[in-house]
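Shown here: the complex without one of its protein chains, the others still in place.
Our next item is subunit A:
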Amino acid sequence: MLSGCKIRALWILNNQDIVIFARKFPVVEKRWRVVCTKESDGDFKYDSLPNDTEFAAAFTDRKKREGSARGFGLRVSQSVKGSDSWVDDPITRHVISLYINKEEKGENNLLWPLVLHIKGPYSILVLPLVDPCHLKSYSKMCNSSDCGSAIGADENLSSLLLDLPSITGAFIVAHTIGDIILGEAMEPEVVVAASPSVGGLLDSLTGSIGISGISARAKPVAAPVAASTVSGTVSGAIMSDAPKMGSRPLDKDVLRSFISSAMPFGTPLDLSYSNISTIKTTGFSSADMPPAERKQPAWKPYLYRGKQRILFTIHETVHAAMYDRDEIPDSITISGQVNCRAELEGLPDVSFPLTGLDTARVESLSFHPCAQVPEHGGYKQAITFSPPLGNFVLMRYQSLCSVGPPVKGFYQLSMVSENEGAFLFKLSLMEGYKAPLSIEFCTVTMPFPKRRVVSFDGTPSIGTVSNTDHSVEWKILTNARSVSGRSIEATFSGTVRFAPWQAQRLPSSGSTLGSMADEDSDLETESSGSMVNVEDYIMEKMSKDLQAVDLEEPFCWQAYNYAKVSLKMIGPPLSGMSIDPKSVSIFPAVKAPIEISAQVLTNF
């Protein structure tokens, strides 16, 4: 039985673990109480929702027990029975349980599933409605005395999650709320060419209520997106989860009114913040006539009026790992998306063929819900969609790269002594890239998260170098220049000196998995004899107090010496994705200019 998505309650905690916002949904809670009372038995009965103090206490408690707010995720030696990490599944870092300790009753009540989303300084916890049987099943799982459930066993977390769309819904709610409280741009970026400002009604509407980004987008060239500042995330810059600085105090009224509109009874109906806030602030006038010929979709409460045009922007992010070994091919993948802004009157359908994508290389392809996708893979030929208001992501794809990486090269760092490393870069930019491309900037960063950079020597063949405490940054290209067809060669060799090595003590709370090195492990290295050279020795020493990374990271970055290349190109996408303006058709037919732009970002 598909159970839908209902939310019992949600909480927002700040980084001092104090509940700063809480909302309970009495209708859903009443339903839970009714079901619980029906199914209650010796072990299971209804427990009222905790108040803020109890909730905060339980959250802090879990944090202590599980090492961090998210928890261990996997069952490690510190895991205790009854805790989330006992279940031994990484998703328990996102779907957590709390033991609520009611003062007067003196008992621990399990609260599950709580969807945890950490955004900036806030922890957002959403409690969706489930069946009592699900709760019992989870409770059994985290209290089982065996060694951990096998994959595909009868009662497992996977089948629970499959059974519970409410958890999925709660995740979406949590993320939406996270974006709202941080006031982040919620619309994808669409690059607008220099043209007279679009003075439509919607713009004036949305502009006045502060849908962010619109005014910025009127500039000729959009400001580079977050990734150009190399925040350290690997996953696409678009979905960067990195905390933003300067978070303003939580606007509770905005949040409260959003929640009341988006899920008045705890059942979310529409989470589009821009639509909801427009409705709240603007309302409707008698001029907003419903379309005569067809129904207005729920996701398009207003119709656009004004000068018509369509904008497309293709964003691509390249992820590459280069091995510099003949037998191992480099791995280059592209995650791309087509953002769109359709300023069209009425409720037209837009369609265009997907010609550019090399189907052999595309690994995945998915669309906005407004797109009509014919059944059985027909999507590969053409796409038809009825565009919503504002900017939206029309489609996403993952693809392998058809050409080589935009930056190819060689980087070597050898520690010549304990506090000094010699490095060498040999890079070749845009090898094999053709003319219409232009490269906007290209920067190489050598991060040294564990060492403090004191100074460096050496001059690059091109560009400028600067250093911060924990990195050396080499700006190869700072001004946009078009690609001539020849590759740009760049070399940079030099030495970097670090502050004397200090063994870092593991902060007790910092590492997620905690330190498993017990006091009894007395590692005794054979004195120098087995060490091959100083480099190994230093590496050995350094790797000893590496901290465990979060499960959210792909690997322990600190364990490697690597350089990160950031670059932005304007021009045809690497995946071959393209939209031919001539083939874009609008129905009912209307003459509207179509603008297409593309940009490529890299992350190595």
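The rule is simple: contacts are C-beta pairs under 8 Å (C-beta built on N, C-alpha and C of every residue); 3 or more make two chains touch, one makes a residue touch a chain; residues count from 1.
By our rule, contacts and distances are computed from a predicted model.
Participant: Given the choices "Ubiquinone biosynthesis protein", "Cell cycle control protein", "AP-2 complex subunit alpha" or "AP-5 complex subunit beta-1", state the protein name listed in UniProt for the chain not shown.
Facilitator: "AP-5 complex subunit beta-1"
Participant: Would you mind spotting which of A:291, A:432, A:449 or A:581 touches the chain that isn't drawn?
Facilitator: A:291
Participant: Would you mind spotting which of A:47, A:163 or A:595 touches the chain that isn't drawn?
Facilitator: Selected residue, touching the omitted chain: A:163.
Participant: For a quick check of understanding: of A:172, A:403, A:465 or A:584, which residue touches the chain that isn't displayed?
Facilitator: Considering all chains, including the one not shown, the answer is A:172.
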